[in-house]
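Submitted below is the structure of interest, expressed as C-alpha cells.
Missing here: one protein chain of the complex. Every other protein chain is in place.
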Amino acid sequence: MEQFLINPDCMVYDNHPVTLTGEPYHYCPGCGHGVIHKVLMEVVRDLGIQEEVIGVAPVGCSVFAYHYMNVDMQEAAHGRASAVATAIKRVRPQNYVFSYQGDGDLAAIGTAETIHTVNRGENILMVFVNNAIYGMTGGQMAPTSLLGMKTSTSPYGRDAASMGNPIKITELLAQLPGAYYVARHAVHTPNAVRKLSKAFKNAFEYQKLNRGTCFIEVVSNCPSGWKMSPVQSIDWIEKNMLPMFPLGDIKVPDPKTGNPVMVKNN
Amino acid sequence: MEQFLINPDCMVYDNHPVTLTGEPYHYCPGCGHGVIHKVLMEVVRDLGIQEEVIGVAPVGCSVFAYHYMNVDMQEAAHGRASAVATAIKRVRPQNYVFSYQGDGDLAAIGTAETIHTVNRGENILMVFVNNAIYGMTGGQMAPTSLLGMKTSTSPYGRDAASMGNPIKITELLAQLPGAYYVARHAVHTPNAVRKLSKAFKNAFEYQKLNRGTCFIEVVSNCPSGWKMSPVQSIDWIEKNMLPMFPLGDIKVPDPKTGNPVMVKNN
Amino acid sequence: MKTEEIIIAGFGGQGVLSMGQMLAYSALIDNKETSWMPSYGPEMRGGTANCVVIVSETRISSPLVSKFDTAIILNQPSMEKFEKAVKPGGSLFYEESTIIQPPMRTDINIYRISALREAERLNKKQVANMVMLGAFLEVKPIVQFESILAALKKVLPERASSSHPNQRTGIVEGERDNF
Amino acid sequence: MKTEEIIIAGFGGQGVLSMGQMLAYSALIDNKETSWMPSYGPEMRGGTANCVVIVSETRISSPLVSKFDTAIILNQPSMEKFEKAVKPGGSLFYEESTIIQPPMRTDINIYRISALREAERLNKKQVANMVMLGAFLEVKPIVQFESILAALKKVLPERASSSHPNQRTGIVEGERDNF
Amino acid sequence: MEKQELKGKEIKLMKGNEALAEAAIRAGLDAYFGYPITPQSEVMEYLTEQIPVRRGLVLQAESEVASINMIYGAAGAGARVMTSSSSPGMSLMQEGISYIASAQLPCLLVNVMRGGPGLGTIQPSQGDYFQAVKGGGHGDYKLFTLAPSTVQEMVDFVFEGFRMAEKYRNPALILADGALGQMMEKVELPAEGEFPHVIPDWATTGKKAGRKQNVITSLFIQPEKMEQINIDLQAKYKAMESEVKSESINTEDADVILVAFGLVARICMKAAELAREKGIKVGVIRPITLFPFPTEVLNTTADRVKKFLVVEMNAGQMVEDVRLSINGKADVQFYGRMGGMIPDPEEILTKLESMMK
Amino acid sequence: MEKQELKGKEIKLMKGNEALAEAAIRAGLDAYFGYPITPQSEVMEYLTEQIPVRRGLVLQAESEVASINMIYGAAGAGARVMTSSSSPGMSLMQEGISYIASAQLPCLLVNVMRGGPGLGTIQPSQGDYFQAVKGGGHGDYKLFTLAPSTVQEMVDFVFEGFRMAEKYRNPALILADGALGQMMEKVELPAEGEFPHVIPDWATTGKKAGRKQNVITSLFIQPEKMEQINIDLQAKYKAMESEVKSESINTEDADVILVAFGLVARICMKAAELAREKGIKVGVIRPITLFPFPTEVLNTTADRVKKFLVVEMNAGQMVEDVRLSINGKADVQFYGRMGGMIPDPEEILTKLESMMK
Amino acid sequence: MAIKGTIIIDTELCKGCELCVLACPQKGLVLSDKINLKGYRVVELYMDNCTGCVNCALVCPDSAITVYREKKAQAV
Partner (left out) sequence: MAIKGTIIIDTELCKGCELCVLACPQKGLVLSDKINLKGYRVVELYMDNCTGCVNCALVCPDSAITVYREKKAQAV
C-alpha cells in the first residue's frame, strides 16, 4: 500500500522545493528559522517568481539564509537589512525584494532603518522573526524578550524598570502610513504555518501592485537560547509569547478601497 | 508714569533669568529655539533646580544651547542626545536630566536611540523641537517636513511616494509603556508659550517621582530654512504645521491612579 | 595684468560672495583662469563673509593667498582683518558708510566709495555691491564690461533676474565715478 | 613532567571543553602553570569542538601549539585532524565506540578506551568524558587525584553538581583500567 | 517630470561639490544615497534638483549608517552608486565600508573633510587621511583613494573613481577637503552618456533559470576561507599599485621637496614659486592616488634629494607614508595646520627657509 | 538584590573575557554599556550576573552606536565607565570615539578582535591595529592602547587602562584578540575597593552655586580654537610617550628579532625557543603599549640587530610602525596570517630559517 | 476509514526535534533509537494510520518529510 503511494503523482508535500538549495540547515533542532525559510520559499515557488526575487539576509542565526534559499541574496550588516533591501528595490523596482531579520537585528540595532523603511513605504516584504532572544550570539536579551525572562544578559529575569518592556515594534510600524499590510503569524502549529504561507503570498501580491511595505512578524522559537527542548518551546510560545504578541492581521487593505486600515481589537 | 513703573517691584517679566547665561543667541531673527530655551530655563529657575539639572544639547542649530542655558551640559553627537542623557541619568539618578533635540537629530539619525530611550522609560525629559527642517545644515528635508514642502533636498516638494510621509514620532512614542507624559506644544503665540511652560514644569515634577520618560514636542519655526519672514512663519505654523501636528496632551497620568493613559481624540 | 588676487569682505547680507562670483564668471567668459574661494562656516551665521577671487592669464596654483593685489571692504571688522593684507602698491576699495575707522596705510591706493548712497539713489539698496564692483573695474579693468553683464545672468537666481536692469545700472553707475 | 601539551577533541556535546577545564583547574590547584584554549566558533555549532590544555612547571609561552604530547579523541573527524599532530613518542587516547577508522601511527602510544560503555555501566552517559579523563590520568598523572575532584566542583554548574558523585565514580572507573 | 536630453561637453564655473555632483550624473550615476552634512550638502542638494529632470535616483537616507548600507545594497544589485559625506559622517560609515570592501562591491565614496576630532568645526581639514588609507573600519582592506586638488579633478576623479571601482570590484574614495568643496573654478565637463555601465553578472538581479544564485556577502565563517578571501584581496591591492598616480613639479634640480596632497599641494606650489624667487630650489611631489601610494617616485627622488617637507592640514598623517617610502634615505620633516586652519604659502616658505639654514 | 561584600585578593582560573569583567568590577567600575557580539559577549554576560549583587550598573544598549555615546554621557558625568565589543561593533563606535577623544573624557574601551573585513569570521585576529592606533574615526586623536598577551594582563590592563585614561583625560583601549577572550589561565585578582575614583571637577554633576557651568563638548567651531584644541591634544599625546611599555626577551645576543603584540607575541616566544634549539639566536620584542609605540627600543635594538621579523594576525599593520621606528636601519620583514587563522610556532620557525639562510 | 497516506523521512536531515510528533493528529510518529551520521536520534512513522494530512511536514524545521496521499479518484 505504502509502496503504491510513494510515487510522484501522490506526493502532496515535497520537502525539496526548487526554491530551496537542499543544503541541510545549520540550525539547532526544532528551530523556527527552518520552517520560516521553507514557507517563504514555497510561496516563491508557488507564485513562480523565483527568477525575480532578491532576498536580504540579516546578521543573526539566519545569516546563512542564502545557503538555503535558492534565490539571489545579499547578506546585510547587523540591523541594516531593510536599508539594503530599500536600495535594491529602488534600483531594481521590477524585482520582488524581501528582507529577513531577527528581533535583535530589526528591533534593536536596526530600529532606525526599520522605522524609516516602513515610513517611506518601500515596496518590499519585511519578514521579522521574533524569537525574543539573540540566538546567534548565545542567548542574550532581545528587545522583545518577555518580562521576567532569563537570558544570558538578564540572568535574574528581564526587569521593566531597568531594561524596559518588550517592544511591540509591529504594532508601532502599523501606525505608519507607509505600512500597507502588517500581520503577526507563527510557526508553532500546522495551522499557523498555513496562515503564514497565505500571508507571504498576499505580501508578494501587494508588492507587485506597489502598495507599500508589507511587514510580517513571525513569532518563532529558539530552543537553545530558551534552554528548553523544541517540544517545550512550542508550549512556551503558546503560554508566554502569544499573550504578549497576539497573532493575526494588524493592518490590511480594505477590500473595497484597497487602502490599508487598522484591524480593530488587535 | 513709565519711570515710576520701571523698578524691580513692578517687574513682571525678567528677560534675564539666572538660568540663562545672558549670552546673545546666534539664532536667526525670529527663530523658535530662542523661546524654547528661555521657557525651559525659566521653569528650571521657577522650580529652583538649577543646581541639579544636567542638559544634553544636540547637533543642530541648538548645538550651542550650553552657551545660553546656564546649567551643566553635554554636547552629544548627532542623534545620540537621548543615549547620552540615558547614561547621565543612570549614573546620576539624583540629578534632573533633559535632552534637547531637533527633528533631524531625534527622528532621523537618532531614531533608534529615541525609541529605545523611551521604551526603557528613562527618567528624563526629552524636548523635541520640530521645525520640519534641517536648520543648521541649510534647510534640507527633515523626517517631519510636510508633504509638498520645498526644501533644499526636496526642491520640487516632498513627495510621499519617494520620500515617505512626515513622521509623527511623538504619537508613536506615546504607545510605548516607558512613555509617561507625552505632549505637543508650540511657541507661536503667547498662550502656546504659557502652556509649554506648564508642560515643562509637569515633566520635571514627574521626573522627581521617577515615573518614566516625559517627551515634549515643540512645534517651532525656522524662518531661514522655510525662506520666509518670522511673521510669515507664524502664519505658516498655524496653517500648515498644526493640522499635521495638532497641539495638546497625548499621554498623561491618570489623576487618580497616576498611571499614564492615552488622551482620546488626539 | 598677469594675475590679480582680490579679497572681497563684508557682512553676510551685503552680497560679497556673489560679487566675487560675478568677477570669476566674467573671467571665465574672457577665457582667463580664475578661482573663487569663499570663507564659509561659523563667521557667516549673521557675521562676516569674504571670498578670494583670483583672475590670471596663467594656471593658478594656490586659490588661497594671504596677500592681495586688491581688497574690497564692506564693513569695519573686515577692514581690521584685511587692510594689512594688501600688497604694497595694491589697492583698497571701501564703502564709506559702513567704515568707522578708515584705512591708514600710505603704501597702497585707497578708494573710498559711496556705493550705498549711489544704490539708494537708484532706489535699489541691493545693487550696492554692483556699484562697488563697477568702481573696482573702472580702476582695474581685468575683465571686459560685456563679460560682467553676461555673468550677471549666471550668478543671480532666476527670480532675481528681474532686477537685472537695476544691477546693470549699478555696475554702470559704479564704473562712472563716485569716489 | 616539565610540560604536557594536550588536545582534547570531539563533538560539541561530549564534554570535551569541560574535560579540559577540569584538567586546567586541577593544575591550578596543584600550583602549576596552565592554560586552556578552546576552539570556538563555526565548527562548534552542532559540529566538533576541541581544546588545548597545557600543564607546565614553568611559564607557558604559547597557549596554542600544533604538536601535542597527548591527544584525547572522541570522534572520527577529530581523529583525522589530530592523529598526525601527536609528537613522536606521545600518547593518543580514543573512545572506541565513536571511531570508525582507528589510529595507524606506530611511533606513539595508543590507548583505546571504552568510556561510553563504562559510563553506561554507571548508568550516566554524561560521565563518559570523566571516564576518559580518568584513563588519561592513570597513564599520565600530571595532576593529583584530589585536585581533580576539587576541580569538579568548580567546572560543573551548580545544578549539575548533584551528579557529582557519579562524575567522581566516572573518574575513578576511568583510572581503574578499561583499556 | 519631463526628462532632459543628455548633456554635451561643457565648460563652466562651478563649486567643487556641485561639479562633483554634475560629474556623477554625466558618469551615469544610477543612484545616490546620502545624509546632509556641511561642507558637502551641496552634493545631494544639486542631485535632488537635477536627477528628477535628468536620470538616476537620489534618496536622502535617515543617517549615514543607512546610506552606506544602501550603497551596499544598490552596488550589490549592479547599480553605479555614490555617497558623500564629511568627517563625522564618514566615521559612521566605517562598518559599512568594511563590509563593502569585503564583499568586493564597486562604488564611489566621497569625503569632503572638515576639522576634527569630534564635532570639531566645519572648516577644511585633511584629518581623515589615516581613516581613508589605513582603514578606519575593521580588518585589512583598502579603498582606491583619489585626492583631487582642483575643481576639475573633482570632476575627473568621479569618472576615474568609478572606473577603478568597477575594474577592481572595490570601493573607491575621493578624499577632498571642505575648501575644495566650496570653491569655484572653471571645469570642463565631459559629455553625458559616454561612460556606459554594464550590470555585472555577479550582481543580484534575480536568479535566472540558467545560472546559480548570486550572493553578495562578507561572511566567511571558516577561517581558512576567510584567509583565502584576504589573500585574494591583498593580491588585488597589489595589482592596484599599477594605477598609482602622482605629479612631480620642478623636482629635477630641487634641493628640497614639498610633499602634499589635495588643495595643500597647490598652496605648496605657490610656496615653491615664492621660494624659487628667493633662490631656494624647491620641488613639489603631489600624491594623486593616496592608495596606492606613490612610494616608488618618492623613494627614487630620495636617492638625490636629501630633504623633504610634508605639509598637511592635520597633525601628521601622510608623512608616515612618505617616511615609509623613503625608509631613512632622506630627512623628512613635517609642517601641519589643524582644526580647520589652512596653511598659507608664506608660512610654508618660512618653514622651508628654516630647513635650508 | 542583597549586595555582596567587597572581594579580597584571589587567584583563579578564568576566561579572558570574564577575567576582564571581574577586573573591571574590582577596579570600581561605575557603569558598563555594551551590545553583544562574539567573541566578547561574556564580558557583559558576566557583568549582568555579578553587578546586581555587587556594585555598579550595566545596561545592554540598543546598539554599539548607543553604547559608545552612553559611555560619552556617563564619563562626562564623572563616572568610571567601560564598553567592550569586537571588530564590526568597534567600527560602529568610531564617530563616538572621536567625540570622546576630542571632549577628553576618560573611559576604557575593549576590542576583542575577530577576523575581517566585513562580517568575516568570529575567529581571532589582529586586523584592527590600524583602526586602534591610527584612528579609525575622523580627525587627529590617539587612544592609549594596551595589548594584553595573557589573561593576567586582561586583568592588569583594566586597572592600567583606567589609570591612564584618568591621568590624561583620554580614552584608553584594550586591544585583545578572540582567543585571548576565550582562553583560560590563572589570574591574580587584586582586591576590590582599592582603586578609588574621585568625580572630577570638570564633570557635569549639576552647576553648584559657587562654580561656572561645566560643559562637555567637542565642538569648537572657530578654527583657531579648534587648532588650539588639537595642539593641546598633540601635546598630551607627546606626554603619554613617557608611559610607553614593551617587553624584550633574549634580545642581547640575538641575530634576529621577532616583533609581535598580544597573543602572537607568546607564539613568537615559543618559536624563538624552538629556533634557539636549532641554533638560531632569536630575540622577541613585544610592544605592550601600541600607542605610545616603543619606537625607542626598536630603534636602538636596530643599531645592533639587522634583521627583524614582524608577525601579526593581519596583512601587515604594526609592521609599518616597526619600519617607521627603525627607519631603514635594519631589514624588516613580515609574516602574517589573516581572517581568523592563528600562526603556529613551527611556521614562524620556518620563516625565520628562510630569513637566516 | 480516512484517506490513506504516508510519509518519507529523510533521516539524514532529521534532527529529532519531535515537532512532527507533536503535530501529528494520528499520533503516528515517534522518536526512534536510530542515530544518524550527525549523531541525532531520528523520528520514524510507527503506525500505519497516516492520513497524509501534511501537518508533520509543515512544521518540520529541517524539511525532512515528504508526504504522499492516496488520490480521491484512486480511493474510490
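Should a chain be cited, it is by its letter among A, B, C, D, E, F and G, assigned in written order, with residues numbered from 1 in that chain.
One rule holds for everything that comes next: a residue touches a chain if its C-beta (ideal position, glycine included) is under 8 Å from a C-beta of that chain, and two chains touch if they have at least 3 such contacts.
Since the model is a prediction, treat every value here as computed from it, not as a measurement.
Novice: Out of B:L20, B:V43 or B:I115, which touches the unshown chain?
Specialist: B:L20
Novice: Determine which one of B:M11, B:L209 or B:V261 touches the chain that has been left out.
Specialist: Counting the whole complex, the residue in contact with the absent chain is B:M11.
Novice: Since one chain isn't shown, list which residues of chain B touch it in the complete complex.
Specialist: 1-2, 5-7, 9-16, 20, 24-25, 27-35, 38, 187-190, 193-194, 223, 229-231, 234
In the analysis below, only the chains that are shown with their structure count from here on.
Novice: Comparing centres built from CA atoms, which chain ends up most distant from chain G?
Specialist: Centre of mass proxy via C-alpha means gives C as farthest from chain G.
Novice: Have a look at C-E versus A-G and report the one with more C-beta pairs in contact.
Specialist: The comparison resolves to A-G.
Novice: Which integer distance in Å separates the CA centroid of chain E from that of chain F?
Specialist: 30
Novice: Nearest whole angstrom, what separates the Cα centre of chain A from the Cα centre of chain E?
Specialist: 40
Novice: Two-or-more-chain contact residues of chain G, please, as numbers and ranges.
Specialist: If we look for residues of chain G contacting two or more partner chains, we find none.
Novice: Can you pull out the residues of chain D that are in contact with at least two other chains?
Specialist: Within chain D, residues 41-42, 46 contact more than one other chain.
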